[in-house]
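Note that this is a trimmed complex: some chains were dropped, and none of the rest were shifted.
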Amino acid sequence: MKVRVLVRLKPGIMDVQGAAVKHALAGLGFSELTDLRVGKVIDVDVADATPQEARARVREMCQQLLANPILEDYTIETVDDLAPHGAAR
Amino acid sequence: MTGAEPKVTLDLALDAGLTAEEYDRILTRLGREPTYPELGLFSALWSEHCAYKHSRVFLARLPQSGPHVLQGPGENAGAIDIGDGWAVVFKIESHNHPSFIEPFQGAATGVGGILRDIFTMGARPIALLDSLRFGDPDAPKTRHLVNGVVSGISWYGNCFGCPTVGGEIAFAPEYAGNPLVNVMCVGLVRADQIFRARADGPGNPVFYVGNKTGRDGIHGATMASATFDEHAEERRPTVQVGDPFTEKLLLEACLEVMRTGAVVGIQDMGAAGLACCTSEMPARSATGMDVELSRVPQREEGMTPYEILLSESQERMLLVAARGREADVRRVFAKWELDAVEIGRVTAEGQLTARLNGEVVAHVPVDLLAEAPKYQRPTAEPPGLAELRAFDPLTLPEPGDYGAALVELLASPTIASKEWAFRQYDQQVGINTLVLPGSDAAVLRVKGTSRALAVSTDGNARQVLLDPRQGAAMAVCEAARNVSCSGGEPRGVTDCLNFGSPERPEILWQFAEAVEGIALACRALDVPVVGGNVSFYNETSGQAILPTPIIGVVGVLDDASRRATQWFQAPGHRVALLGPPHVSLGGSEYLWTRHRRLAGRLAPLDLEVERRVQRAVRAAVSAGLATATHDCSEGGVAVALAEGCVTGRELIGCMAALPADARADVTLFGEGPSRVLVAVEPERVREFEALMAESAIPWRWIGTTGGDRLVVTVGTKAIVDVDVSRLEGAWRHGFERHVA
Amino acid sequence: MRFGVVVFPGTWSDCDFHYVISEVLHQPVQYVWHRERELGQLDCVVLPGGFSYGDYLRAGAVAGRSPVVEALGDFVARGGLVLGSCNGFQILCEAGLLPGVLTRNECLQYRCQSTHLVVENADTPFTRGLRPGQVLTMPISHGEGKYYADPETLARLKRQNLVVFRYAAADGSVTKASNPNGSLENIAGIVNAEGTVLGMMPHPERASETAMGGTDGLLMFQSLLGSLVEDGSFLKR
């Protein structure tokens, strides 16, 4: 079961890296960006699990290790969450 | 054999980078056509990068032995005895091609490779130095490369935990399509516990240890043996990715397993990976090896024997253990959570036998693999060189304002402070660094002894272009002089020779002359070359880099507390200029920065004077007479004085007077060998004068430190009179301004 | 005083702490492997600098969940002292033994340089020999040293006087220019409410010998030794 975890900085936290990338893009002429933030995507493959089981396990992983609750929020996605033509792997 | 593999033909061999004659030689020796994996073995091991085909005949000229040499060239690194039972192991390596393709990972894996060369000898790495060359500092591409390379070095070295204590960064348009990333590493080991890359004792088990094998870097060695063209981008899939964390574990595991006594020999899987180790190790021991490739830990599925043999995945070693001690090896690597898999045995037959699930896929004599043909190709002086040398810089106008000219020179990115780079490097881990980056040489203590090591890398390619023999000799002298300035006695040299294609006679001439120059200087200074690296084919679309030999020198201070740094310590100290009066604007930084000219003649080099000057400086430092010592290099005596004023923690001015025996720009900014500034406390002036008289070298007092201006009088005119804070500003921001 | 220096895969200041404690301070010291849970025989555990587990996910994240760090809870509850420097500080925060978190330097680059620290809390076993306002010189070496805590936590740190060091100028003034990594309010080191767990980004072990350019780090070790009272327990705040 393939599961995708998105770990992103919480809204209030300043994203220095994102700001730097946004600045660099503006320098290349991409000045239409109103916002840019950088986070992590963690693609995991969980053996022998239903989507529900996999989600639950991955949530535990996030709580225990993958995200730091002081700084980060996480979102868990499975294929279900993507539209049929989706860009998922 | 694996069905998917192509049949080997002459065309395929040519594609693999072998010549028709070489292929013939293989057919004759084998008495049959090689298999596809076998062709891969020859292609990699007979590549220029692995086999030094075009350079070996010349390198034989270098002095390689001496009373302190414990290991000369031919092993993963050289080793020198430093006393008290300790030895230093050191070497310099290039990672030019990979760094151009992917600056961050290229430079990072360059650091990883040289670290392994050091710890595979049983030494703990204690210092890194990086010598870098880039194109025009104002080009956006250059900024991208500098940032990528510096952060790659920073990431790998810092995460691994070895301090980066020195290096250099210079710019010239010739490096635009081919930047240079040379990294030197120095390690410490007990002199009687050096390990070597041998496969002694038929029957001994062969272990694969470290990271898993993937398809990365296949053909790295062949790539480093070809010039770049417009298709360079297409070669990208060969890029390797570094893992400094695993390397750190590998270091600890290797040093720990060595202490158990279970290790017979060990070699790092660098260029040409497993193929290289399984042939070079037995070749050194007149044995053979029989390995089962399916046992090699693999990161990807379906790898072919060819790929497994030639992968250049990082952070791996091949280890030959003593029979019966397998458990020790497994236990130590398990502790560090690394793979250690027995993949075969040492044999007596002198063959490398590689199998896949028992079936033989390669069966080749190791001596044939390890002994590539040697070539002595024709050399010819480059046309136009005589003309270039005949240029007279005095036909150019003098600067109107000498103070402004000095400020401009200090701000040139080649001379200006490199702090932007080295503050990204951990300089202190290991708590040995007594002199941090920023002085002529870095100094590291040897814990448990009174001794210290001094290290420096240098190379001035402009000088080498104009006169390869003398320019290369001057590079040796400068690196050694930097070490001497800190108080260290030069003990050993490692060299990284970066050149264009050796198949061009004028490039090979540069190379041959440069090697000769290094040999002459090393003999005169009595320092052997114990290891090094040749990087040819540094060209893009027919444009070769400047001929760039980088010289690394390691020296020893018997008393670590008797050392010197380049900045003035206090006002009121007398400043002496040691060395001959000869200088020239030919090939100087001044001529380039101000007039964009690279031409002219070099000032003469007298190796005997050089030797005596260095001895005199060391004597002054070890007698505690020198409060500062600074080598005069790029920018001449004026820049050296300014650096004395601005590079320390406090700014200190100086009043200096120089004789008016040439045009003032020559006097101030002219470059010449064997010249050193020394500052001396007033109370010790007599003693110093006596020492100089004994040393039989040309020297003179030229000034006194103090005040907040640098004033230089030539003849009777104070032609430089600048506030030191202005000099400092130019020097401090001149580099960063271009790259940040 | 019996010191333990923890070794995680990827730690590199372990040898430096060991050297300073044994060769400069002449105190008994041993390495503690990261799988160890038995810390009873020690008075002070040092979590040194380095890149534990490569710091590949977040600095200190994996080490913060290792057996030895789990055992630190009990160790601290029994009155043991913990000093985390550099990666050690990151690990303490990740483990929740100290509040807040250390994030990527604001300049987005690694920084190895000398810094000045102004002492704010001289009422811990680690700083008892110092006085508030005193300026120390100590190097930093890290890529992720920007301290962050939410406003409530920050308010609590200040209310309880748990900020031990701030980055400062040579004269002790806390300025933006003297902040090498963008840390919240220039915070360089904090302590737990009991004063027994200190986390700091700078490297005291690199400033413990004249030859290494300064001995301000040694003052902290000396404070520690001075805090040890005869019955083997520590002076409480």
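Odds and ends about this structure:
The first chain written gets the first letter, and so on, giving A, B and C; residue counts start at 1 in each chain.
Keep in mind that, in the parts below, a residue touches a chain if its C-beta (ideal position, glycine included) is under 8 Å from a C-beta of that chain, and two chains touch if they have at least 3 such contacts.
Bear in mind the structure is a predicted one, so any value in this text is a computation, not a measurement.
The stoichiometry of the full complex, written with the chain labels shown, is A x2, B x1, C x1.
Convention: only the chains that are shown with their structure count from here on.
The touch graph of these protein chains is an open line.
Inter-chain spacing, taken between the CA centroids of subunit A and subunit B, is 42 Å. One finds 32 Å separating the Cα centroids of subunit A and subunit C. Work out the mean CA point of subunit B and of subunit C, and you get 36 Å between them. In subunit A, no residue touches at least two other chains.
The touching residues of subunit C, when paired with subunit A in their complex, are 57-58, 61-62, 65, 94, 100-101, 103-104, 106, 108, 148-150, 182. By the touch rule above, subunit A contacts subunit C in their complex via residues 13, 16-17, 20, 64-66, 68, 70-71.
Residue ranges of subunit C in contact with subunit B, taken from their complex: 9-10, 12-13, 15-16, 19-20, 23, 49-51, 53-56, 109-113, 139, 141, 143, 203, 205-206, 209, 211-212.
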